[in-house]
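One structure below.
And now, chain A:
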Amino acid sequence: MKKKIIAAVCAVLLAAVLLFATHLLVMPKYIENPEGRLVGEYYSQAGDNDVLFLGDCEVYESFVPAVLWEKYGISSYVRGSSQQLIWQSYYLLEEMMEKETPKAVVFNVYAMKYGEPQNEAYNRMTLDGMKWSSSKVGAINASMTEDESLVDYVFPILRFHSRISQLTADDFKYFLGAPEVSDSGYLMQTAVRPMTTTRTGDDLFDYNLPSVSFEYLDKMRELCEKKGAELILIKAPTNHWKFWWYDEWDKQISDYADESGLDYINFIPLCEEIGIDWSQDTYDEGMHLNVSGAEKLTDYFGKMLSEKYAVPDRRGESELSSAWQTRVDKYYERKNTEK
Partner candidate 1 sequence: MEELLEILGELHPDVDFETTDGLIDDGILDSLDMVTLITEINERLDVSIPPEEIIPENFNSADALWALIEKLDEI
Partner candidate 2 sequence: MKKILALCIALLLIFAVVGCGDETPKGDDVLKLNFYVMYKGEQVKVGVEAKDIIPKLGEYKSEDGEACGTNEKDVIYTLSGIEIETHVSGESEIIRQIKIIDDSQTTVEGITIGSTRDEVIAAYGKVYTEGSSGAIRYEGDASAIEFHFGSSGNVSNIYIKRR
C-alpha cells in the first residue's frame, strides 16, 4: 500500500511540474504590446505611495511619477491598463488600499462610457497581472464576457493551452518573466506623430453614461472617504475622434462632482495653459501624449497636487529618496536609449 501512495505522489508531482512549465511557456508574454504587463509591475513599488492614478491608456500615457518626485517630492504610482473598465479600477483601488494610505486618488473618467464587459483580451491584460485576492475575484466576476469562465482565470493554462502550437522565440526567451517596461506605471512613448485629423466624434444615440459606472464611482468615493484619501476625477487631454469626450458626458461628470463634493478637472480645455502642442507632444496623431507632452502635463498637475491638495514633499526622507533616485535614473536612462 505504501508503494501505491509514493507512486501516486510522484505521478501528481510529475503532472504538476509539466503543467507548470507549460503554463509559463504558453502564458502571453506581452512583448510587442507591453500594456499587458503594467498591472503586475505595481507590486515592486507597493506600499508607500501618496498619489495613486487609475484608468485606461489615457492615464498611463499622461502622468510620469519620476517627474512628480523630481520636481515636487511626490511619491506616486500609475495603476493603469488598456481599456481598464471602471469596476476594474475600483477593485484595483480596493486591493491597493489594503496596504496603502494615499493622500490622493486620481481617476480618469473616460472608461465610464462602458457599462458592460467588453472584450476578453483586454480583460486578461488587466486581470492576469493581479495577485490573487478577494479584489481580483470581484474584478473577474464583474468583467467576464459570456464565453469566459472563472476557471480559465484560476488555471490560465486551460485558456492559453492552444498557444502551444503558436509559440514564438519570446515565449522561450521570457520563460521566467519579462523585464520591467514601465516607470512606476508610466509607459514611455518617445515617437512624434503630429495630429492631423480635425474630425470630431459621431453623434450618439444616447448620451447618458451608464448608471453602473456611477454606482462604481460612488463605491470609489466611499472607499476613499473611509481611508481619508482625496478622490480627484480627471479627463486626460486627448484630441481625436476615436477618444472623443462629448460635452454631454463632461456635464454629467461635473454635475456628479458638484453633488458629491469632488473636484473634476478636464485637461482638454487646459491644453493651451499647460503648453501642449499637438504637433509635437503626441505619438499617435492626437490620441495620446508622448513623453514630452506627459512631462508638461505632470509638471502642471504636480504643482496643483502639492499646493491645492497639500500632498507632502518627501524628498527629505533619506530612505524614500534613495529608492526614488534609482527610479528617476532608470527613467532618464530609458528616455535616452529609446529616443
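Remarks
Keep in mind that, in the parts below, a contact is a pair of C-beta atoms (placed from the backbone, for glycine too) under 8 Å apart; a residue touches a chain by one contact, two chains touch by 3 or more; residues count from 1.
The candidates were selected such that all candidates are chains of the complex that A comes from, given by their letters.
Computed from a prediction, not measured in an experiment: that's the story for all the values here.
Of 1 or 2, just one candidate touches chain A in this complex, namely 2. Those residues of chain A that touch candidate 2 in the complex are listed here as 32-33, 35-36, 56-57, 61, 81-83, 121-122, 125, 197, 199, 202-208, 240-242, 284, 287-288.
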